[in-house]
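Here's the structure we're looking at; comments come further down.
With one protein chain removed, the remaining protein chains of the complex are shown where they sit.
Showing subunit A:
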Amino acid sequence: MSADHTRDPCPIVILNDFGGAFSMGVIGGCVWHGIKGFRNSPYGERGYGAISAIKARAPVVGGNFGVWGGLFSTFDCSVKAVRKREDAWNAVIAGFFTGGALAIRGGWRHTRNSAITCACLLGVFEGVGMMMQRFMAQPTMAPQYPDQPLTA
């Protein structure tokens, strides 16, 4: 039973997350590499430079984001299935594995550092999210009762 009805349940949400992260990366990559390409081109070629930079680089950024998102979602689902709990630790653990998995080609030290960094980052995100949630939560208020009860 999932609480959030804006998201699909577990195995399918991986696909959603992959796509979402990919498109996020592509859009961000367009902005980033558009500006970069524009600035790195000579006058007169700036528009063309921006577009060619976007064409060459934005899909790569999208792919990177997508891989991260998909991997994270996969680990998140796995952790949920194993722990059978839904709390903030899921994201932290999933972040740990994601950071580690993406850095595994860099060797043991790199894998470890990257995993810890990623877990810390997600821990901070989750912590801030929970703080916000508590901050936004408001105590329930009593309704205003008229002094004299209504007589039916």
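Everything below uses one rule, namely that a contact is a pair of C-beta atoms (placed from the backbone, for glycine too) under 8 Å apart; a residue touches a chain by one contact, two chains touch by 3 or more; residues count from 1.
By definition in this document, contacts and distances are computed from a predicted model.
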Handout entry: Chain excluded from display, named as in UniProt, from "ATP synthase subunit gamma", "Ribosomal RNA-processing protein 41", "NAD(P)H-quinone oxidoreductase subunit M, chloroplastic" or "Mitochondrial import inner membrane translocase subunit TIM50"
Key = "Mitochondrial import inner membrane translocase subunit TIM50"
Practice task
State which residues belonging to subunit A touch the missing partner chain.
Solution key: 1-5, 8-9, 12, 83-85, 87-88, 127, 130, 133-134, 136-145, 149, 152
